[in-house]
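Before I ask anything, here is the structure I am working with.
Only a single protein chain was left out; the remaining protein chains are all shown in position.
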Amino acid sequence: MVETTLHNPDAISTAEEARAIRLTRARRRSRNNIFRHIFLIICSLIMIYPLLWMVSASLKPDNEIFGTLWLWPSEFQWNNYVEGWDALVVSFSRFYMNSIIITVLSVIGNVISCSFAAYAFARLEFNGRNIWFSLMMMTLMLPYHIVLIPQYLLFLQLGWIDTYLPLVVPKFLATDAFFIFLMVQFFRQLPRELDEAAMMDGCSPFKIYWAIIMPLSIPAMATAAIFSFIWTWQDFLGPLIYLNDVKDYTVPLALRMFLSQDSVSLYGEMFAMSVLSIVPIFLFFVIFQRLIVQGIAMSGLK
Amino acid sequence: MAGVSLKSVNKKYGTVEAIHSIDLEVNDGEFLVLVGPSGCGKSTLLRMIAGLEEITDGTISIEDRVVNDVPASQRNLSMVFQSYALYPHMSVRKNLAFGLSNMKMPKPEIERRVADAARILQIGELMERKPRQLSGGQKQRVAIGRAIVREPQLFLFDEPLSNLDAELRVQMRVELAGLYNRLGTTMIYVTHDQVEAMTMATRIAVLSNGHLEQLGTPFELYNFPQNRFVASFIGSPKMNMLEAEAKGGAVELADFGSLPLGDGVSDGSLAVGVRPSQFLVGDEGDVHASGKITLVEYLGSEMFIHVQLASGRVMMVQAPGHSVYKLGDEIRLGISRRAAHYFDSAGLRVPLFDKQDS
Partner (left out) sequence: MRKFLAKNAPGYLFLSPWLLGFFFLAIGPIVTSFYLSFTKYDIATPPRFIGIEHYEYMFVWDARFWQSLKVTFAYVFMSVPGTLIFALAVAMLLDRQIRAIGTYRALFYLPSILGGSIAVAILWRQLFSNAGVINSIVELVGFEGPYWLSDPDYSLYTLVILAVWQFGSPMLIFLAGLRAIPQELYEAAEIDAAGPFRKFFAITLPMLAPVVFFNLVLQMIEAFKTFNSAFIISDGRGNPLDSLLFFTLYLYNEAFSFFRMGYASALAWVLLAIIGFFTAIAFATSKYWVHYENERG
């Protein structure tokens, strides 16, 4: 076989030709790739320019913020951060505290209640399961605005306005069908035989949930927790409706207060606090990028 | 150790009947193998005994205790799954101990049992590994280990070897047989591998379409299949079936001619079954036919030759490995009436020469 190839001039030329074609193609591809990289880099820069601009504005003296595209401050105004923190009637320490309380409780509530529901839907047998499941899927499509007003009236009746309860209690009642759906998908791909083996090992349904399903679903739980964190941290409508006392405000509500103080120019401070408000999300994004990307691809979460 | 008794056990999935009223007695200390084609209900039956599947009707008792409503974990049995179902997030040691610690067993006792199992199965060095760090055979051992630490009265296996490669399968088969001899516990074992069934079983139950076709020792099943289904299901390659018409104590076989059978046979259609190994080559036998070899499958110790008879029918014949048959050769086949199997029009065995044979 080898010999025939060596002694056959035709074979040599064909092989060389193939190599030549492969080379030009590789060269063309690499040239293509360089253009593509240049294009992508320009695009990325345009994409993140607004964010960079915000960071730069937070560090500039007020008179440099507008009218220029240049990002580098002539002089770094770190003071914007210090002054911004206390620029409003209530300190941002308080706002962050409020946001953290609401967010942490919401994340815990979402993970527990949604994983409970998902476990029931994915793993347990009971009468009416399919009906409940399709009802759950319907709430997935339901715009929040339909329930907004009656929920407000309900919480008003319960005397929960100006407390965190309207923002937190629903999270403990698995109202976020997205997460249930995400977890059901994940649970379903775990082998059924694991549950059965655990059942034979004397596990109650709760023990199976706790000792088998949950430890094996850490990626799904983390994804739900991350998105729950990001959404709650950024939530605006909920706090806007339910919180009236400035002392109870969350960070987004507080940021909005900068806008109503237009007369006093607090631009540097406003941008400084804006930057700070998205730092937690940014950090989460950097740390958990892989899970976030997977989560989106899996279920189309925003 | 315990016997298992199934009385008219029935299983329906919606309107589909997966198991049709099965009666089955498994003796204490027996190695019972359930075989049957895919989808015949083997797993379903096993899972009903395990308590993983509800039974629609009938009763299941283990050691004279009706267990219909007893949860799986309290039936005092262990099950080994086809996919092993090891807990991926636990070490081998934890996998073995998990069930025992759920039973609130004292620590030293758990450790003793785990150590025993590790010794028996030679998995001592693997104890701290996670399942994904194990080979298929090692996983299999751990899965068996998880079953034996509970020291149950009854072991259930659902095709435990089907995920292993051929060589490992033979090895594990020998080890399982050894384990059975050593523990003497009742075992119910599902497989679709005939060799596993024939070599390991004390008795075999053949299922088809949710019916129990025959229950018997491997010897009985091979030599006295009670119906056509069992006859062609047990034994590889399959038994050759010759459709024929019986008349006046003889049966008229196409190609072979008339085979006298004596008084025991009534008129009507009769199927004559001949295993490939039971064909006689040459002039021996009671009736003969000639044919042409269309295919030779050489396996070393033996060979299977496909012989096309004058009518176009193809017979599968087993011959010793040192024979010299070639494609295209003419060959003369003989049938001895004592070595053949006879089935009536309903497919049931007609016991013509059984007495003398056994």
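Letters A and B name the chains as they come in the text, with residue numbers starting at 1 for each one.
The working rule: contacts are C-beta pairs under 8 Å (C-beta built on N, C-alpha and C of every residue); 3 or more make two chains touch, one makes a residue touch a chain.
In this text, all values refer to a predicted model and were calculated from it rather than measured experimentally.
For the chain missing from the display, the contacting residue among A:T68, A:S134 or A:Q189 is A:T68, taking the whole complex into account. Along chain A, the points of touch with the absent chain fall at residues 33, 36-37, 39-40, 43-44, 47-48, 50-51, 53-54, 57, 65-69, 112-114, 116-117, 119-121, 124-127, 129, 132, 135-136, 139, 141-154, 156, 170, 172-175, 180, 204-206, 209, 230-231, 234, 236-237, 240-241, 252-253, 255-256, 258-259, 267, 270-271, 274-275, 277-278, 281-282, 285-286, 289, 292-293, 296-297, 300-302.
To be clear about the criterion, only the chains that are shown with their structure count from here on.
For this pair, chain A with chain B, the centres built from the Cα atoms lie 54 Å apart. Residues 50-52, 71-74, 77-79, 81-83, 85-89, 98-99, 102-103, 146 of chain B are the ones that touch chain A when the two sit in their complex.
If you check the complex, the residues on chain A that touch chain B are 191, 193-194, 196-203, 207, 211-212, 215-216.
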